[in-house]
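Of the protein chains in this complex, all but one are displayed in their positions.
Now for chain A:
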Amino acid sequence: MESGAEMRYTVLVDAQRRVVRLPEALAERLGVEAADTQLDWQSLVVEDASKFLPAEAGEVVERSGYLKHASGEIEEVEFACERLALPHDLVCIEISIAKVEAPSVEPVDKEALDFLTTVSHELRVALNGVIGFTNVLSGTQMDADQHAILDKLQSCNHMLKGLINDILEYSRVATSKINFHAETVNVDHFVHEVVGLFRERARKKGLELRLNVGEDANFLALLPRMRVTQVLSNLIANAIKFTSNGWVSVSVSCQNETLCIGVQDTGSGVGKEQGDAIFRPFFQLGEPSRTPEGTGLGLAISKELVTKMGGSLKLLHPKEGGSLFEISLPLRPSSESAEPASFASPNAEVAEVEIKPERRDESKRVLVVEDNQLNADILGHFLQDYGAKFDRVDNGRSAVETYQDGKYDLILMDVMLPEMNGYEATEKILSLTRLQPPVPIIGVTAKVFRRDQVRCIEAGMVEVVHKPVDFKQLRSVLDRYLYSDGNSEFATLDSSESEVVEEDSFMAVNPLAEEASEPKRSNNVDFSVLEAYIDRMKTSDTNRREIVATAIGIVDAEVASLLDSIGGGNRKDVGMRAHSLKGALALLGARNILDLAKGLELVASDGRAPLKGEHWKLLIEGAYSEFKEELELYMDSSSFV
C-alpha cells in the first residue's frame, strides 16, 4: 500500500522467530517467497532477531533498523513490534518504509508546519511583551515625535501579529477539523457587503471594482458566513494587490445547487505552469519579486477552508484578463423563508467593544498568577490603569496557598505555570471556596487551540483570554465579572459578539459563547462522533439531515425490539439486542443510552443478577428520548452545517 509518504507492511513472527505471515508485496520487494513457511525472521533483518521481540504481551518495541533483501541489499526502515497475548505467542511487526522519490511534491509539508507552529507560539510569547509595553507606553505622556515613532512601532507589531496568526491559522485549518457555523445569508446582499469593504482600497489604486450578481443568486442560503467572508476577502484583496491598472470583477451565480463566486482581475495573471502550486503554503517565497507584502498563506488557508466546507477553490485561465479564482460551494437552501438574515460588516462588529477610560473605585482586588516577569508587569500596569488592586504570585501552588475566600474579586490565571499548572490550581481553588458563585477565574494563555480553551473551561475557568493580551478585551471581561451582577454574563453574549469571537478566534475567544452547541455542553451526545459518522456517510445526493434520519430510523427499530424483548424476559435475547443496539449508538455518539445498554447487556448475561424489566424499560425509554431531543436541538442549531 502506498498511502502518503511511506509504505507499511505487517509481518507475523512466532516465538521461534519464524515468519508466520508475510504480505506478498513485501515478499516480492525482498525477493523471497511469501508462502515459504520455513522463513527465518533473522534472514530478513540485519540486527539480532531477538531485538524485535518484546518481552511481554501488549508491549510495543519501536526501532529503526535494516531489512535484508534476498539480493543482499539492505534498506533502512522503521519497525514497530507488538507481542500479542498468549496462548498464541506471536509478534506482530509493522514495517514502515519511507518513500524516497520526490518529497517536494507533498502539498503540505507537515514537518515544516509543525516547526513553524512551534516557533510561532514562541514568537507570540515574545511579541506579547512588545505589544503589551507598546500599549503601556502609548498611555503615558509623550510628544508628537514620540507618538509618531510609537505609531510605526505599533504598525510593525500589527504586521508581525498578522503573520504569526496566519501561520497558526493555516496550521489549524490544515491539520484539524473545523466546525463551521452556518448562518442564513442573503447571497446577493452578502456579496455586496463583502465587496463593499474593498471599494475604498480599489479606488485608491485607481481600479474599477465590478460586481455582477446573477438573477439566480438572489436567494437565502445557509453558509458559514464568516469563513466565506474570509476566503472571498482574501481573493479580492489579492486581486487588488496584484493588479496595477484595469479592473477587479466579482461575479456570483448559482448552478445545480452550487454557489459559484468568481474573482477575476486584469493583473499579469498566474501562468498555467504554476498550476495548483499557488495554493501551497509560502508559494511566493520562491519568487520574492512577486509580492510586496503578505505571508503567502492566504491562498493556502482559503483553499483548505473551502475544501473543508465541501467545496472547491480553483484557478482558471480565462482568455481575457488576468487570473480568475473560482469558489464553488455546495448549497443547502435556508429553511427560513421570511426576512433575509441581516448582518453588519465584520469590521463594524469588531469596533463595537466599548472602551471605558474612567478610573474605577479601587476596591476590587485581583490575584495575578503569572510566572513570566514581563507578562506580570504588563498585567500589573494594566490593572493599575484599570483601577484595581492586585497581588501577584508566580506559580500555581502559591496561588492556592495565597487564595482566601473574600480576599480577591477575580483571578487572572496563566496556564503554563511551574510547580502546579493553571488548570490544577483552578480546580484546587474552586474546591476550597465556599462562595456561591465562586470567585471568577480568567485563564490567560498563549495556547491557541480549541482543546486548550476547553481544558480551561473544564477546569472551571469562566473565560479565556489570549496572549498577547488584548487590553480592550480584558477590560470588557473585567467589567463583566467585577462590575456586573454575577450571572448576567450570558445575557451579554449576544449573537454579534459571538461572531466577533469566530472572526478573530485567536485573540478574543469566549469559549462559553462559541462552544454553546459543542460536545462539552452535552453529556448525552458526543457530537464530534456524530459529525464524523455523517462525514463518512455523506454523498453528493444525501444531506446530513437525511443521514441522521435514516440512522435514527434504524435505531428506533432496534430500541423498540429491545424494549419488546425486555418485556418477554428472555435474558439471552435481551443481552443480544442490547449488544446490537450498543454498536449503533456508539456510531452516533450517544452516551447515556449507550452506557445503559452496556449495563443491561452485562446484567442480562450475568445469571445471578435480577433482571428488572420495568426498571430497564423506563431508563432506556427515558435516555433514548433525551438523546433524540438533544439530536433535534443540535440539528436545528446553527452549528449543524
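One rule holds for everything that comes next: a residue touches a chain if its C-beta (ideal position, glycine included) is under 8 Å from a C-beta of that chain, and two chains touch if they have at least 3 such contacts; residues count from 1.
Assume contacts and distances are computed from a predicted model.
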* **From "Response regulator transcription factor", "ABC-2 type transport system ATP-binding protein", "Acyl carrier protein" or "Branched-chain amino acid ABC transporter permease", the hidden chain's UniProt protein name** => "Response regulator transcription factor"
* Among A:Leu383, A:Val555 or A:Val574, which residue is in touch with the absent chain? -> A:Val555
* To do: Provide the residue numbers of chain A that touch the chain removed from this figure.
  => 1, 3, 8-12, 20-21, 23-26, 57-58, 82, 84-90, 92, 458, 523, 532-533, 536-537, 539, 550-551, 554-555, 558, 576, 579-580, 582-584, 586-588, 592, 595-596, 598-599, 602-603, 606, 609-612, 614-616, 619, 622-623
